[in-house]
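This report refers to the structure that appears directly beneath it.
Excluded from the complex is one protein chain; the other protein chains are retained at their positions.
Letters A, B and C name the chains as they come in the text, with residue numbers starting at 1 for each one.
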Amino acid sequence: MSRTTMIKALNTALRDAMVHDEKVVLLGEDIGTLGGVFRVTSELKKEFGAQRVVDTPLAESGIVGTAVGLAYRGFRPVVEIQFDGFTYPAFDQLVSQVAKLHYRSRGRVKMPITVRIPYGGGIGSPEHHSESPEAYFAHTAGLRVFAPSSVQDSYTMLRQAIACDDPVIFFEPKRRYHESAEITTGQVPEGVVKAQVIRSGDDVTVIGYGPTVYTLNEAALAAEDEGISLEIIDLRSLDPLDIETLADSVKHTGKVVIVHEAGPTAGLGAEIATQITEHCFDYLEHAPVRVTGFDIPYPPSRLEKFHLPDLDRILTGVDVVLRRSESAHQVGAR
Amino acid sequence: MSRTTMIKALNTALRDAMVHDEKVVLLGEDIGTLGGVFRVTSELKKEFGAQRVVDTPLAESGIVGTAVGLAYRGFRPVVEIQFDGFTYPAFDQLVSQVAKLHYRSRGRVKMPITVRIPYGGGIGSPEHHSESPEAYFAHTAGLRVFAPSSVQDSYTMLRQAIACDDPVIFFEPKRRYHESAEITTGQVPEGVVKAQVIRSGDDVTVIGYGPTVYTLNEAALAAEDEGISLEIIDLRSLDPLDIETLADSVKHTGKVVIVHEAGPTAGLGAEIATQITEHCFDYLEHAPVRVTGFDIPYPPSRLEKFHLPDLDRILTGVDVVLRRSESAHQVGAR
Amino acid sequence: MPIVSTQRMDLEAGSLPTHRLLTVNGEREPSEELDPYITDVDEAKLADFLRDMMVLRRMDTEATALQRQGELGLWAPLLGQEAAQIGSVRATREDDFIFPSYREHGVAWARGVKAEDLLSVWRGVTPSGWDPNEVNIACQQIVIGSQALHAAGYAMGIKFDGGTQISLGYFGDGATSQGDVNEAMVFAASYQAPVLFFCQNNQWAISEPVSLQARTQLADRAAGFGLKAWRVDGNDVLAVHAVTRAALEHVRAGQGPAFVEAVTYRMGPHTTADDPTRYRSEQELESWRAKDPIDRLTKHLESLGADVQKYLSRGETAADELAAALRQAITTMPDPQPTALFAHVYAEPHEALAQAEHDYLQYLEGFDTGESK
Partner (left out) sequence: MPIVSTQRMDLEAGSLPTHRLLTVNGEREPSEELDPYITDVDEAKLADFLRDMMVLRRMDTEATALQRQGELGLWAPLLGQEAAQIGSVRATREDDFIFPSYREHGVAWARGVKAEDLLSVWRGVTPSGWDPNEVNIACQQIVIGSQALHAAGYAMGIKFDGGTQISLGYFGDGATSQGDVNEAMVFAASYQAPVLFFCQNNQWAISEPVSLQARTQLADRAAGFGLKAWRVDGNDVLAVHAVTRAALEHVRAGQGPAFVEAVTYRMGPHTTADDPTRYRSEQELESWRAKDPIDRLTKHLESLGADVQKYLSRGETAADELAAALRQAITTMPDPQPTALFAHVYAEPHEALAQAEHDYLQYLEGFDTGESK
């Protein structure tokens, strides 16, 4: 148990995984000598050498495509994409190769590739540095998608992702990178990553993941002051979705608000809302409400505070689902 | 009015658009001399020359990226991606450039690019030739996404797509390419592309688009025999979604089945289901039911009949929403 | 007024020589550079090449016939490229790992893949026909150029774990336009990884001539990335063999990645779905027929005074046997069961998919028993 930042927790997870399994290699732009632009891989090249912490040429398809070749050779590559918006040049390799090779080879070739992506907005960056592309990958069969929200989960889930024999797209909430907490290291839980009820409540279920979970907790405190009891669920695994945990909660509360930074249309919130409706139709007192970013390109940084779902919009979403406010539209999303 | 195949209707639309506006240029692999692997661009190079019907090097990012440059120059490029599964190498240019440049330039640079993609399964092809990637693009702000189902719409909507000042991802239902019908050419309706109620009914609303619409019509006939009246809606525009038309229907029937070939998770069906739930919560008698392909890589061709939503699965979906069958799961989808 | 000339580039033009050891008449041309690499290639070995190529050609025509008869969904013929494939793959070590495209049937077959396993994919019964780890050859790649990066990555792995193998990436002329192939050369050069890129320049990418993809020799392009590059007459099995050995030696010695451009010709359609008469002339075909790799090797064996008839009939027997067995295997190959839809999507448990499978199978059972629809 020691107090550490999320960056350090991720760094420790990488180090522990590399010690644990010598087939783990890290690949990415600037991850070696520099330790990554966020320093997540700091000092690892010194410790493990340039053959395990590999600075790569500036080409994301190349990084992911060579990771596929390394997996064919029996390695367990952990790729860093420098920023969310630079994932797309690798999209073809991710969707047509990484996601499909286990199926294509009928289980003979494993693709235990972890793709770490610092994602989401709120850090005042220029274009392409604040994207939330998780729905693209959740929609892609063959991939698993994780999004930790806490310092502890950053460690634990990264270890789980690396240990997993399937490819995992691992979304790191970069805006929470500097948060710190006491964490336990060394343990890698077996089994599937589940959603977690991180705060129990009776009135409304509020579901989020990654960077928004912090704000969900704030919302719960604020709502409590008004006598409203929120049940907060941190999704953790975006694919597979732990629908049991979600449905259990909604069957109890009858109302649900789903929060993410990506735009609503065909986003993860739509899938969650639909599955909840499928599983809890007779329990629902109101249509699921989504509080999300807008269906727009990520805006310039001085506008992002208007784009990102904040405390007020989440609480408005709660009001809507409680029928204390007129319309879901007022949440600033659908 | 003349009877023509869908391929010929698309060909005519391209020709008419090129005659109408000399800034329309076609780009793609094998579209010139060969006339495209499906012959959609047949004879056009002869008629318009190699500077307007451009055989390109074998590189999809290159095709879309140079189309962006052509749009900067004032052209109106129509790109052919040879098969759905080869869209992904161009994903970055589509998502980070084509979709965002109008926003980025504050409206000073238009991106009137049409990306034609023969899509979907059912033609017995090898891997990567039967994908349904529409959700990726519907989730991407800045793009419009069209999917005609009929011969007439193939003509009309392609003309509308090319005339549109926004980029349009244009999904052609390749498995219906050889269908024929009488069509009217020459007209390009103004305004937004709307959904169409192609058959009125009272019991259940069934929503589809592209290649599945044909099967929806079959389902309506089969259901009629059993005394069930289906209202069939052809979505036509996948983004923007014409929620008014969908909601009006569901408010009338109280029940909805949504059909597509792509896997369910974070697919377009989830968005449709969610918006319908948002708009028609008090009218719904059952949770929206999705009848879709599975969350798997597209299977080998001798398995595709099990994967694609067929008449029986659609009718089972109808039974489920009518509570004549136990569980949505039996539809073979969520 | 076409802006792109469709004229074939002069095969002899460019900064690199096009290596050749056998003239089209089968005469042996000496080569100071290459002769040392084939001192062990005696009559017996040449006869083996001949048999390989004959069997391969038969497999190919048989596959085309099976497709025409509806037994295969599609087939991508290698007709004309037998020398490029056999000459190169026979130069590899068994533990060298190969990343092929959809047309390298000869490469896979020479590695011990059964013809019916190869064809099973084209029949549409399975996503892949063999265990890559058993034969050291990856699944055939359809997405143009992707596998070049896999080859580069595998080679990085060899370097990282200290292996002595070489990774080979096969692709066509059209593929050289793809970003992935170029990035593969960047990565290979950067890490000086033990990879050989083997490009079969068969002059066409479906309907597009190589002159549309490149205005220089493809080998020159590779050299610009810092790869050691060779250009070879791809219809000359001996030269292909020699050049591939030279290239592999270079790579195995740790001197960096290499590139071979084998100049050959796709005699058949792109696939059975293609109609090449729409984009190329009978004359062009004729001129390449004169360079046929099997004829050339036959003539060469004759010039050596070998009993060619014996070798030809041996080759034909082998071809007949393979064709008969192949036909038998393919026409009796059962269709897959719906459970195969869900198998191997994930390596580890995935509840939602397991549930979908369970529900679907139950639903299908309903039909069998006629219980419900």
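What to note about this one:
Criterion: contacts are C-beta pairs under 8 Å (C-beta built on N, C-alpha and C of every residue); 3 or more make two chains touch, one makes a residue touch a chain.
As the structure is a prediction and not an experimental result, all values here were calculated from the model.
Contacts of the undisplayed chain with the visible chains, over the whole complex, involve A, B, C.
Summary of contacts with the chain left out: across C:24, C:65, C:79 or C:214, the touching residue is C:214. Within the complete assembly, B:105 is the residue of B:2, B:105, B:184 or B:200 that touches the hidden chain.
Across the entire complex, the residue among B:5, B:42, B:56 or B:325 in touch with the chain not shown is B:56.
The omitted chain makes contact with subunit C at the following residues, 3-4, 159, 176-180, 182-183, 186, 189-192, 212-216, 220-226, 256.
Along subunit B, the points of touch with the absent chain fall at residues 25, 51-52, 54, 56-57, 59, 61-62, 65-75, 89, 92-93, 96-97, 101-110, 112, 141-142, 144, 164-166, 192, 240-241, 243. Annotation for subunit A: contacts to the undisplayed chain at residues 29-30, 32-35, 37, 49-51, 55-59, 61-62, 85-86, 89, 124-128, 265, 294-297, 299-303, 306-307, 312-313, 315-316, 319, 325, 327, 329-334.
Assume only the chains that are shown with their structure count from here on.
Ranked by how close its C-alpha mean sits to the mean of all protein C-alpha atoms, the top chain is B.
Taking each chain's centre as the mean of its C-alpha atoms, the one that lies farthest from the centre of subunit A is C. A separation of 35 Å divides the Cα centre of subunit B from that of subunit C. Once the centre of each chain is set as its mean CA position, subunit A and subunit C turn out to be 41 Å apart. If you average the Cα atoms of subunit A and of subunit B, the two centres end up 30 Å apart.
Along subunit C, residues 126-127, 143, 179-180, 345, 352-353 each make contact with two or more other chains. Multi-chain contact residues of subunit A (touching two or more other chains): 61, 89, 92, 96, 103-104, 141-142, 241.
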